[in-house]
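What you see is the complex with one protein chain gone and the rest in place.
Note that the chains are named A and B in the order they appear, and that numbering of residues resets to 1 at the start of each chain.
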Amino acid sequence: MSMDIDLAAFAGTDPIYVITEEVFTAMIDGEEGYLRHWDGPDPVFVDPMHAWVDVNGTTSGRVLLTTERGTADKLARALLQMTPDEPVSPEDFVDALGEVANVVGGNVKSLVPEPGVLTLPQVTQDRPPTLPDALIYELALDWRGSALVISLWKLP
Amino acid sequence: MTLANDSFLFVSDLVRRRSAIQLEAGKEYLVESRLLPLARTAGAADVDAYVRSLRAAPSPAALEAVVEALTTNETSWFRDAQPFQALTGHVVPSLLEGGLPGFAPSLRVWSAACSSGQEPYSIAMALADVVPPQSLRITATDLNEKMLTRGRQGRYSQLEVNRGLPAPMLVKHFVRVGADWEIAPQLKQAVTFQRHNLLDAPPSGGPFDVVFLRNVLIYFDIATKRDVLRKVQGVLRPGGYLLLGAAETTIGVDEGWERVPVGRGSVYRRTARRAA
């Protein structure tokens, strides 16, 4: 995947924000309005969860979702349509988070003209290793008051 | 920044009265998110301040903007399916064989109350295989300038194109633009968007062969319904067709129409002679 997504070409609307908003509207919240841009200093995560997919093509990139563990739990529950008191198994939690990364990542992949192959999603507590200059794009979001960061990384 | 309770109640009451949509307790965050852009444009410190200023000096336009921001307009493509099947399966063949001047130079369709454009573009897509694009002239009208702008741009989100649009039509008539899909230029050319109030004199672009006036008359009283239908008759060719919403009819409302059952529904043909 060529990471040269010319974001400026999309007439002022950030397509990655649009994609994320659609994922949340359609599958997590059921309606628009619970996701907005993060207002204020960059969020700092105390106990983060990371979920990502890689796109392998002419050049390769990673679409990474990072959020607080508690937020990740709420996300998984919302996607699985489970109430706060229902137990979410670790497998369900990982699968749900991975699916969010998969749907966001898959749609980001569709933004670029070159064909690319999406890897299976990965979900970890440790930040995935990346090279220092590899960050191409970062979007800090506010979902129901909690922070969520989407970032795009160039892969070697 | 949380919305004060009385501000929330004001907004939810307004929305309920105008749209019957209920915003129960728990939706404060939603209301705030949706109204934030309006508050920013108005230069208010936050949504709460914006709502307070609105209550102090309510303007119809601002109230309307608030209601619009909180009610999602779910329009789908080829809504109800049947009218579009009737269009290609019955209406167009009938117009061709009915001895009308044919489509020289064009088949003229009016899509009234077209909203963000799904209906006129659905008409264009349905007719694309039956009528050459250069012979198709669709006039799409609406009162709302924002909707007209959307229609002219012809750009729809992935969620919007998932709604009732057959996949073969998507790949044939749209191009991807970022995360969105935009109507291809050739099809866009067939549709002209015009601001128009149904209570005024009819729009330019006629006389029409077909008029789509779907799910609009229900908002009017019977006298206004009749008035609108008469105006439509005035710009519809004798033998031309009117397509209404599934639950609507001209029967008992206006003379000069012949009901033609087609499939599960009906279309209405303008009779050449009007009753006195």
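The rule is short, and it goes like this: a contact is a pair of C-beta atoms (placed from the backbone, for glycine too) under 8 Å apart; a residue touches a chain by one contact, two chains touch by 3 or more.
The working rule: contacts and distances are computed from a predicted model.
Asker: Which of the following is the UniProt-recorded protein name of the chain this complex doesn't show: "Isoquinoline 1-oxidoreductase, beta subunit", "Response regulator", "SiaC family regulatory phosphoprotein domain-containing protein" or "Carbohydrate ABC transporter membrane protein 1, CUT1 family"?
Answerer: "Response regulator"
Asker: Using the definition of touch stated at the top, determine which of B:G43, B:P60 or B:P168 touches the missing chain.
Answerer: B:P168
Asker: Going by the contact rule already stated, which one of B:A42, B:L96, B:L159 or B:V216 would touch the omitted chain in the full complex?
Answerer: Counting the whole complex, the residue in contact with the absent chain is B:L159.
Asker: Could you pull out which residues of chain B are in touch with the chain that's been left out?
Answerer: 74, 76, 78, 80-82, 158-159, 161-164, 166-168, 170-171, 175-176
Asker: Write the list of chain A residues that the hidden chain touches.
Answerer: That gives, for chain A, the contact residues 22-23, 25-27, 30, 79-81, 91-92, 95-96, 98-99, 102-103, 105-107, 109-110, 115, 117-118, 120.
FYI, only the chains that are shown with their structure count from here on.
Asker: Taking the complex as given, what residues does chain A use to touch chain B?
Answerer: Its residues touching chain B are 9-11, 13, 15-16, 18-19, 22, 25-26, 31-36, 107, 110-111, 144-145.
Asker: What residues on chain B touch chain A, complex-wise?
Answerer: 29-31, 33-34, 36, 72, 157-159, 176-180
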